[in-house]
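Note that this complex is displayed minus one protein chain, with the remaining chains in position.
What follows is subunit A.
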Amino acid sequence: MARITASVYTSHVPAIGAALDLGKSGEDYWKPVFAGYDFSRQWLQENRPDVVFLVYNDHATAFSLDLIPTFAIGTGAQYAPADEGWGPRPVPVVEGHPELASHIAQSVIQDDFDLTIVNRLDVDHGLTVPLSLMCGQPEQWPFKVIPFAVNVVQYPVPSGRRCFALGQSIRRAVESFDQDLNVQVWGTGGMSHQLQGPRAGLINREWDNAWLDRLIDDPAAAAQIPHIEYVREAGSEGIELVMWLIARGAMADVAGGPKPRVAHRFYHVPASNTAVGHLILENER
């Protein structure tokens, strides 16, 4: 049977992708950011999944104002890196896992979460920057990826509570798949940042770290935090953090199992406009 072995959480700042693509990762500004992922790249080699269920948000790339799915699951075989306005990132094409994705879609929809099913999807920095941070610059990505896009751009966006419950449903779906697969769930975006208006550049180190503590120790409480608190305390784009609750909801302890092990925790300000947060949680083997 398929099983969820770990969850990974990381910001997905586009400038991080650009720094890597343009060979700037050794510059003083970027060094501390990438150093925070040294452990993670090593960890991933030792804990290589077959499939990553990657929760991210599309940034007006694949979804314009013509179509705004709250939750969209990619069931395609391949996803091309998108041209976001400066040409596609020079990274490998993302290979999907249509069978597992379709199984999750069926299971989760029958569990009352109304997902949108997507077969053609160009993936933007929200999905490719986490891959780069965790894998470096390989010729091809070392695992299959199921993209899972969450609308956090146009309100109404889903609540933390809904995301946390969805993560639990995804866990049940994965565990009922009859192939022996090692699956990780990644939650991306955040942490505190605001990209617009006179309040642009807001960072709230104290709030971010308290939120991380709560995500680890009491995720059900973190899931109760309303949107307005994210916006007021962590900036208008800090709302992306609700996506981390999907990954956290998929961990074993939420379903009555043992607490996850914190394999790695990292926090750094700034990457461009953003506070970078990163966590790796492992389920007990």
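Quick note on the criterion: a residue touches a chain if its C-beta (ideal position, glycine included) is under 8 Å from a C-beta of that chain, and two chains touch if they have at least 3 such contacts; residues count from 1.
Criterion: contacts and distances are computed from a predicted model.
Visitor: Can you pick, from "Fe-S cluster assembly protein SufB", "Protocatechuate 4,5-dioxygenase subunit alpha", "NADH-quinone oxidoreductase subunit A" or "Beta sliding clamp", the UniProt name of the chain not shown?
Guide: Going by UniProt, the chain not displayed is called "Protocatechuate 4,5-dioxygenase subunit alpha".
Visitor: Looking beyond the chains shown, say which of A:84, A:111, A:175 or A:253 touches the absent one.
Guide: A:84
Visitor: Among A:61, A:128, A:188 or A:283, which residue is in touch with the absent chain?
Guide: Missing-chain contact among the listed residues: A:61.
Visitor: Which is it among A:70, A:102, A:209 or A:236 that touches the chain not included here?
Guide: In the complete complex, the chain left out is touched by residue A:236.
Visitor: Would you indicate which residue among A:54, A:91 or A:203 is in contact with the undisplayed chain?
Guide: Among A:54, A:91 or A:203, only A:203 touches the chain that is not shown.
Visitor: By the contact definition given up top, give the residues of subunit A that touch the hidden chain.
Guide: Interface residues of subunit A facing the absent chain: 14-15, 18, 29, 59-61, 64-66, 82-87, 153-156, 192, 194-205, 207, 227-228, 231-233, 236-237, 269-270, 272-273, 275.
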